[in-house]
Structures are given as structure tokens and as C-alpha cells.
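To keep things clear, I will list the structure first and then write my remarks on it.
Missing here is one protein chain; the remaining ones are kept as they sit in the complex.
Let's look at chain A:
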Amino acid sequence: MRYGLYPGCSASGTGIEYGLSTKAVARRLGIELVEIPDWNCCGASSAHNRDHLLSIALPARNLALAEQAGLTDIAIPCAACYQRMKASERAVADEAERREVAEVIEMEIKGTAKARALLEVFANDLDPETLQKAVVKPLNGLKVACYYGCLLVKPAELAIDSPENPMMMDRLISALGATPVDWAYKTECCGGSLAITRPYAAVGMTAQVLKYAKLAGADCIATPCPLCTSNLDMRQKEAEKVLGMELGLPIYYFTELMGAAFGLPAEELGINRHFTEATALIKKPAAPAPAER
């Protein structure tokens, strides 16, 4: 299988583990990821607050470049990038908007390149057999709170799954042998956009997500979003203070859990780079499967 890859800025910065694990997992699954040549920023955090045309044109250039490279499905790890690229893809489907954007980026857009969330690609496109074959160290006994955040499922027109109770990652995590917990904060906002401007408010929101994951009995949280991850991971100590409870919840990219189940070393996946200690949970010898009753 061959996909275009739009790594976005986080894959080599704040979300370097995401970038590392994505590539490692794809290699193991025999999926070819072709990085879009000369890709640019998608404008995620600020462009759409400034100017509609800018917010559409920035991702459109990436889509146009992908088209030129003959790529049709563009796998996008970062949830924010996905949402902007998808919004752009939708916008340029409109004839008038497409012409305007094409003039700005000085490139033709045909609309053949489709923005796909990496999660969607792994959860929907991958055949179960290939996945099962790759799992050599099933994550038996690991209780995971699958946290989708808001960008992959809202607004509903751009969503990859149900905006209220998405199950895509839950199914993928189950296939790895782990147990997804049923919890209510799957799509609640972590406060990502307030992290710089009003950090206190953001910590309060992050704390709620962590609290309910803990209350649901999760050992860790899995995410498909670098913004959520930095909030949940980096601000966990602050959240503990706000909540007055101990959390100690490792925050994994779902790709890291895939890699762990595939038996890849923690260092190759970037698991040793987390703020909240995360290697112990993964290095633990696989718990025996629960006895049949």
C-alpha cells in the first residue's frame, strides 16, 4: 500500500515520537509512506483565525504538490493538520473557490489528492490479517483510554468517525490485545488552543480529561493528536495539583502502542522521550491472557 505522507511540523518537534513511531509502524506493516515534496505549514493554529483564503490556500498547496507527485491518499498523522487539509479539500471542491485558490498558490488543483487521517488509514484500510500478523507482543491486560480529541471528529462534516462516541481507535487498540476502557471524555476539548493565552484555563480542561480517564480505570491514554498529547503529557503535574490526585498516566500516540505490540524497541518509537514516564508500562513482560471461564 502506498500513501502520501504529510508529516506537519509536530512530527519533527513537539510530537517527534509520533513521527518516529508512524514511520516505524508503517515500515513494519509494509506500508509505503511518500513524503510530499516541499510541503509547507498547514496553518493550523492561526491561519483560520486570520483569513479564510489563507487558511484554505496553505493546505491547498500541499494537496496540489501531492497531486503533482501522483499521490492520491495523503496520510496525515497530526489531527490539526488533518482538519485543515480536509477543510481545504472540501473548500476547493467548489469551482469558484478552487479558481481563487489556484491563482493564489499559482498551481493547478484537480482535487485528486484526498486528506486522510493516519488513524483512519490504520483502522480502516489495513486488513485485519496483516495487523494480526504484525502483533508479536500483544498488549494483554493494558487498559487504554482512547482519546480522540476534537479535531478529528468535529465539525461533523469533516469527522472521520462519530462526533460523540467514536470507536475507530478503540477497535484498533483492541486488535493489539489491549482493552479500551469505556469513558466519557473521548472527544472533550483538552484546552489546546488556550495553552499559551490562558494556561490556567487549559490546565483545568486537561485535568478533567485525565481525571475521567483515571476514574474509568485506564492505565494510560492513547491519542492521535500532538496538541492533545503535549497538553496531557506536559501539564500532567500541574493537573495533579489542580485535582489533588495522583495521575501517573502515560500518554501514548496510538502508533507507539502499535509499535510496542509489534515488538519494536521503545527507543525506536520515541517512548523514552515522554514527560510522564511511559517505558515501564510497555517493557513489562506481556501479561498472560485471562483464563477462559
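We adopt the following convention: contacts are C-beta pairs under 8 Å (C-beta built on N, C-alpha and C of every residue); 3 or more make two chains touch, one makes a residue touch a chain; residues count from 1.
Operating definition for what follows: contacts and distances are computed from a predicted model.
J.: Per UniProt, what's the omitted chain called: "Iron-sulfur cluster-binding protein", "Xanthine dehydrogenase accessory factor", "Ammonium transporter" or "FAD-dependent oxidoreductase"?
T.: "FAD-dependent oxidoreductase"
J.: For a quick check of understanding: of A:140, A:162, A:179 or A:193, which residue touches the chain that isn't displayed?
T.: With A:140, A:162, A:179 or A:193 as choices, the missing chain is touched by A:162.
J.: What residues on chain A make contact with the chain left out of this view?
T.: Touch with the absent chain occurs at residues 162-165, 183-185, 212, 215.
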